[in-house]
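Structure record follows, encoded as structure tokens.
One protein chain is absent from this view; the other protein chains keep their places.
All chains are identified by letter, namely A, B and C, in their written order; residue positions are counted from 1 within each chain.
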Amino acid sequence: MINVGIVGATGYAGEELIGILIRHPKVRITNLSAKIVKPRVFSEIFPKFKNTLDLVCAEPDIKKIISQCELVFLALPHTASMKIAPSLLNAGKKVIDLSADYRLKDVKTYEKFYKTKQKDRVYLKEAIYGLPELYREKIKKARLIANPGCYPTAAILALAPAIAFGLVDLSQIIIDAKSGVSGAGRKAAEELIFSEINEDFKAYKVNTHQHMPEINQELAKLANKLINVTFVPHLLPLNRGILETIYVKTQRHLPAGRQSRHKEARRQGLSSLYKKFYEKEPFVRIKDEGDFPTLKEVVGTNFCDIGIKDYGNIIIIIVAIDNLLKGAAGQAVQNMNIMYEFPEYSGLT
Amino acid sequence: MINVGIVGATGYAGEELIGILIRHPKVRITNLSAKIVKPRVFSEIFPKFKNTLDLVCAEPDIKKIISQCELVFLALPHTASMKIAPSLLNAGKKVIDLSADYRLKDVKTYEKFYKTKQKDRVYLKEAIYGLPELYREKIKKARLIANPGCYPTAAILALAPAIAFGLVDLSQIIIDAKSGVSGAGRKAAEELIFSEINEDFKAYKVNTHQHMPEINQELAKLANKLINVTFVPHLLPLNRGILETIYVKTQRHLPAGRQSRHKEARRQGLSSLYKKFYEKEPFVRIKDEGDFPTLKEVVGTNFCDIGIKDYGNIIIIIVAIDNLLKGAAGQAVQNMNIMYEFPEYSGLT
Amino acid sequence: MINVGIVGATGYAGEELIGILIRHPKVRITNLSAKIVKPRVFSEIFPKFKNTLDLVCAEPDIKKIISQCELVFLALPHTASMKIAPSLLNAGKKVIDLSADYRLKDVKTYEKFYKTKQKDRVYLKEAIYGLPELYREKIKKARLIANPGCYPTAAILALAPAIAFGLVDLSQIIIDAKSGVSGAGRKAAEELIFSEINEDFKAYKVNTHQHMPEINQELAKLANKLINVTFVPHLLPLNRGILETIYVKTQRHLPAGRQSRHKEARRQGLSSLYKKFYEKEPFVRIKDEGDFPTLKEVVGTNFCDIGIKDYGNIIIIIVAIDNLLKGAAGQAVQNMNIMYEFPEYSGLT
Partner (left out) sequence: MINVGIVGATGYAGEELIGILIRHPKVRITNLSAKIVKPRVFSEIFPKFKNTLDLVCAEPDIKKIISQCELVFLALPHTASMKIAPSLLNAGKKVIDLSADYRLKDVKTYEKFYKTKQKDRVYLKEAIYGLPELYREKIKKARLIANPGCYPTAAILALAPAIAFGLVDLSQIIIDAKSGVSGAGRKAAEELIFSEINEDFKAYKVNTHQHMPEINQELAKLANKLINVTFVPHLLPLNRGILETIYVKTQRHLPAGRQSRHKEARRQGLSSLYKKFYEKEPFVRIKDEGDFPTLKEVVGTNFCDIGIKDYGNIIIIIVAIDNLLKGAAGQAVQNMNIMYEFPEYSGLT
């Protein structure tokens, strides 16, 4: 049984995290905090938690958090996390940060895309990118987890096997991404009000979104080569879920050593290849050849579902996750489960 | 051909009004203004108007409006209208005000429900409540129209015939109202963002909504008696439309003079009675006995559709309008058409 | 650990039931059946269950069900249940029927509202109406549960205390009900397709809905008097949830014995009264005076939330449930928990 705190409890990811942790058999929530005018019983803010969680939620009090918790989730906007995380880590606490502050190892890239200074280069070096399917062993020993972004989680899981097997022309990876509105966070903004978004659909931040360098960073590590994906996010008029349709070209000119492996891969079928790659993963499901996932199948779950098919020289990969679960709070709990050697699916079924 | 101005062009009602006036054969839009940081071509703010309206929209400049327009629509939040209307009226202009500022004849009631001072008692006296079905003759000669609220338009049209015929127990009128989100206006507010409203439904301002005294005022005039309706508005997760389900008790104890008329009314059927009452109205449609309107049938039109049926001692009336048309901009144009003796449906079909 | 079967596994209630039972610590699902062309692995029909439930779903085979299960849930359309239940009961199995077949004790009323013969009068007599808040003791010993309808669950729980305390004029109870679309079941019908319902809102079966006699039957038992509610259901453009706004008149002329109790009740406030009435109930939550529930607070939970306030001679009660949980599958599991003396909230948190 561990004592955990959540900073940023009133955002969508924080609310979701609390919903999971309440049901988690090994966790006791001991501190809730958020940007809030005055302290309030949490179930007064979110009446759905009445009779299940009656803690008070107040402005974060670092000393109190340190004395009450051994693990702290930061469900904050970027820039806010790097102000709080160092004190917690210095006091020997573990931190899972859901913001972008510790995700990008290259400080210049962070500063360009987030338009703010990276202020904690010490812990930035130590932070582990919390994608269990790629970094499980490092997560086990980590003190600070940079929980991946929602779009990158889907994109990286969808592309990792194809890149690992050298199937893909790395010069041209096109990611057409669509996200539900909760991805924009709970904030008053005219462009987010219901009548603006309902019955509308649009692209935004075309090829300039701040999740693009995160995808590039991780794919580059897999490919051992610089990567520049083309990335166009769109806003869906629905609450939750991300679906990405990814178009890659098959690799034509292979180094001699890879040709046979590549041929073999395509002979088996890409679905089989993906199934093997992820066979031990509790939260990745690969569709049979020709089948593709829908949002509905993953919303409310921590699963990442992937369909892949080869159409001559183009491979189409479709991937779906719940942006608040596998794309945020669910993955954060999965990381906690790994760090504390709890069953990886605890609280997530 | 008349020159008109719209103050408050960027709100939902203003935008709708402009869409109608562009198509109106007798109207030239000569001035657009709104609360806006710096002047912008209107079709840059609303790209859908590109190639159809290319006026600049700026902060309201009263002198310019006076020199360019003979009729001005005020599509403003309450309190803003009564600051602007007097100057326009003093300069000999006609004004159709879509806010609540000139609707309530009783100043105390206005101040109680709108929590602000009524500052223009002079023109308040003169203002005509712009519900054409009840006040067409007065509208013809009016200089200042108080365009009715959306909920009251539906409620009053639904109840007027039943009250006029003395069919209703006036001590108990229950209005269960449901409105689309555009009724709340275009404003940044956390409770209006998509993820809060989508897949939710709730009552708000239960029996305390500011449209309640407006309904009471108008029904009282019809009944020649104080009226206190029970009024519960709800928020529907859709863009536009109001549907109200109204429950009244049939009047039992009638004054001798009214009994035969009342009996006759119920013998004919309430639908027939309503059809007769509204037979010359271009924008009220009465359903056959047992049929009730749906939102879809009226959204995008200026119609008010009404179904009514007698269930023993309870009469159920269901009424539907488009809140932005018959409930705001459409009715404003209908009023303009009457004031200028244009065909009443001009621009509205 | 008990073995259960679900007949009608592919409808909305069946699907929901399975989602709950998978997580239930005391239940093993041993048989799934439905109207289905040929047997299929359930997770092929509903890919979201992949890796969590891999049973085959086939046409119901009564012998197999009897040999594999001790409790059977019937999540079937009405008329289908009463064809299957008797064989199961004769074989000593327990049955929780989610259809309407065993709810109405008066056969004529059933036949009038459901337009079909009631064919099993023997077990009809024995069936217990499965509303735990009113009939927990009987449910404990029941073999056959008639699981309540969704609208009646909300209406009865909202009205029971007020009627029990004699606060209500029984001659006039008005229920304005609004339901999400899943209440209509999973069936191909032109009026249910997305483009017909999205952005629309309407009343249907005005004062003729088949759930009306069910509400009347149960309220009459509480009041010891015939009851005829006025009941207007409406269709909301959202997936799940029921919200009912109920208008009752306060009882004026009380028998001498009841006057003081009544006064006392109103002095304390209706919310306090309701809180006391339901204080031991795990799934009923009463709002503080002046607060009313929203759909969002109950969707995804088995809670029934109630707000109540006295407005002079009218009392307004607003009640919200998830129609697939407390209004169907959740309540069915709650009944099972009571029958088997499992903790009442098992599987439901």
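The working rule: a contact is a pair of C-beta atoms (placed from the backbone, for glycine too) under 8 Å apart; a residue touches a chain by one contact, two chains touch by 3 or more.
Since we're looking at a predicted model, the values are computed, not measured.
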Of C:I62, C:A164 or C:L192, the residue that touches the missing chain is C:L192
For the chain that's not shown, point to the residue among A:L236, A:C304 or A:L324 touching it. A:L236
Kindly state which of the options A:K187, A:K202, A:K225 or A:K263 is in contact with the chain not pictured. A:K202
Residue touching the undisplayed chain, where the options are B:P148, B:P293 or B:G330: B:P293
Spell out the interface residues on chain A facing the chain that's missing from view. 172, 174, 176, 178, 196, 198-203, 206-207, 230, 232, 234, 236-241, 243, 245, 247, 249, 292-296, 299, 309, 311, 313-314, 316, 318
Those residues of chain B which, in the complete complex, touch the missing chain: 23, 46-48, 50-52, 199, 282, 285, 287, 293-294, 296-298, 300-301, 303, 305, 349
Against the chain that's been left off, what residues of chain C make contact? List them. 12, 180-182, 186-190, 192-199, 237-239
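Criterion: only the chains that are shown with their structure count from here on.
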Nearest-to-centre chain - CA centroid comparison: C
Could you grab the centroid distance between chain B and chain C? Build each centroid from C-alpha atoms only and quote it in angstrom. 39
Residues of chain C touching 2+ other chains? 199, 293-294, 296
